[in-house]
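Comments concern the structure below.
Missing here is one protein chain; the remaining ones are kept as they sit in the complex.
Chains here go by letter, A, B and C, matching the order in which they are written, and residues are numbered from 1 within each.
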Amino acid sequence: MVTLFAVFLLTLLVLTAIAVVQTKNLFVAVMLMGIFSLLMATVFFILDAADVALTEAAVGAGISTMLFLATLALTGEHEKPSKKGPWISGLVVAITSLILIDATFEQPYLGDPMAPVQQHVAPWYLEMTPELMDFPNVVTAVLASFRGYDTLGEVFVVLTACIGVLFILSAGPGAPNPKSPRIPTAPSVGLRHHLIPRVVGKLLIPFIVLFGLYVQFHGEYSPGGGFQAGAIIAAGMILYALLEGEKQALKVLPQSVLIGMVVGGAMLYGMVGVVGMLMGGNFLDYSVLSSNPVSGQQIGILIIEIGVGLAVCGALLAIFHAFAARRSVG
Amino acid sequence: MFYVVSIAIMLTMALALVRAFLGPSVYDRVLSVNVFGTKTTLLLAVIAFLYGRPDFLDLALAYAMINFIGILAVLKFFQVRSNQQQKNQLPGDDLNDNRD
Amino acid sequence: MTTVIDILSWVLLLAGSIFVFIGGIGTLRFPTFYTRLHAASLTDGIGTILILGGLVLQAGWTLAAFKLLAILVFLLLTGPTAAYALANAADMSGMKPEENEVSEVEK
Partner (left out) sequence: MEILGLYNYWAYVAVLMIGFYAVIAKSNLIKKLIGLSIFQSAVFLLYITMGKVDGGTAPIIQAGVSDQIFSNPLPQVLILTAIVVGVSTLALGLAIVVRIKESYGTIEEDQIHLLDHKS
């Protein structure tokens, strides 16, 4: 029955995707992308991926919508009709989709427990997590410990992307110039004139941050962890920036602190691995961190999740501020 | 029982989606995104019970928060854009006929 | 006792879904933006209260009930705020209710 729900939602998903692509107004496309993300997250939840649904909701529907809006404010929102005919692209897409649909008939059916992907490694993870880490969330265990190398790599990708964005957006005609004072109508005033959203929003920010901390530190027991918590806290701080203006938000968390968070988070993650090596284990093997291997694993996972949370939160906020600080040119 | 509720919510989601496709003004679309977000929150809460795992209600809470922040971001976007249009004295694209 | 609570929660859930669905129809069928906003935001409020209230009765005295109440408080704070913000933004952009009505009918 719930599978039928998934079928219905997937149909809506495909329709939304078509609408996103065919609309000429980019603002509308971004709004529909928000719906697309929410639908995607619901489908993930129905397909048993609670952690992924939380991430997709916080990142896809929240952060990327805001990034798109910040870009649209700088570039304009009307798509000019393309001169090149869609026929060749349509043909390429049609042929590729025929090949892919042909390939799907080789796939195991949805939920088939005998599918090859279910036979290897995953049962071992499910079996060993209670034994080695003694906490229930297998996804966190795999993320932070069994496949800790992967996650370290991802954190450094986020760090690199953040550095890239800051470099690209710190030069050029639209770059924020500290010497010239802002004109009062600049985007930095925040939503001063909207009393009700301001009051309600400011009331809710502490709870959003608190919820983010809960997601961060309860990630071993329920859906959550550093990635989700970082995104949720970043969304809360972005709400503050929206309400009170960029300047005020940067006073609370200056750009230097944010960059410190990104670098510090990534370094914290790496240092846990190095400390493990110094204590006689392998890189990112947390068992040696304490006399009891299980509590060693738990300590290691807790610390690296904090590192991930700091890095993601700092990176997303730094990127948002880099976009918001630019003036639109011509 | 939960099935009936979730089907009703999903049908409402579909109706809101049709409104998002039709427009006609951008505000209608933002409205339907908002309706869609709250309905998704409710749907998740119901499905958490349907699956017998009410500990997953965190997700619904996160959705509610993110949806609100998204709407305020849109509001801010409108404000920034109207500021820009005043500043540049551009003819400005009329918001109210975005039929596409 | 449990059957009474069960029946009560079902009644709440059913009433909530009816309200939610009516709101959905209103969002789709009403002629102007402000009327659609009216349909959506009002039924959002009552539908949320009823559905989450029904779920709270199902959950009993557990952590889940507390989380549901948190979601309820959150939605009740944010829903009307978002509706107000939207109406305000539409009004500021020069979309007046009465003009809009006329033009929409003509279209």
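Observations on the structure shown:
In this section, contacts are C-beta pairs under 8 Å (C-beta built on N, C-alpha and C of every residue); 3 or more make two chains touch, one makes a residue touch a chain.
All values reported here derive from a predicted model rather than from experimental measurement.
Shown chains touched by the undisplayed chain in the intact complex: A, B. Set against the missing chain, the residues A:G174, A:G260 or A:P293 yield one that touches it, A:G174. Only one residue from A:V93, A:L210 or A:L278 touches the chain missing from this view: A:V93.
In the full complex, chain B touches the hidden chain at residues 51, 53, 55-56.
In the full complex, the hidden chain is touched by chain A at residues 3-4, 6-7, 10-11, 13-14, 17-18, 20-21, 26, 29-30, 33, 36-37, 40, 43-44, 47-52, 55-56, 59-60, 63-64, 67-68, 70-72, 74-76, 79-80, 82-84, 86, 89-90, 92-93, 96-97, 100-101, 104-105, 107, 109-113, 115, 117-118, 121-122, 125-126, 129-130, 136-139, 142-143, 147, 150-151, 154, 157-158, 161-162, 164-165, 168-169, 172-174, 221-223, 225, 227, 230-231, 312, 315-316, 319, 322-323, 326, 329-330.
One rule holds for everything that comes next: only the chains that are shown with their structure count from here on.
Of all residues in chain A, those touching 2 or more other chains are 194, 197, 201, 204, listed in ascending order.
Shared interface positions of chain B, defined as residues touching 2 or more other chains, are 13-14, 30, 32, 55, 58, 61, 65, 67-68, 72, 74-75, 79. Contacts from chain A toward chain B in the complex involve residues 1-2, 5, 8-9, 12, 15-16, 19, 23-25, 27-28, 31-32, 34-35, 38-39, 41-42, 45-46, 50, 53-54, 57-58, 61-62, 65-66, 69, 72-73, 78, 183, 185-187, 190-191, 194, 197, 201, 204, 208, 211, 214-215, 222-224, 228, 232, 235-236, 238-239, 242-243, 328. Note for the complex: chain C touches chain A at residues 74, 77-78, 81, 84-85, 88. If you check the complex, the residues on chain A that touch chain C are 194, 196-197, 200-201, 203-204, 207.
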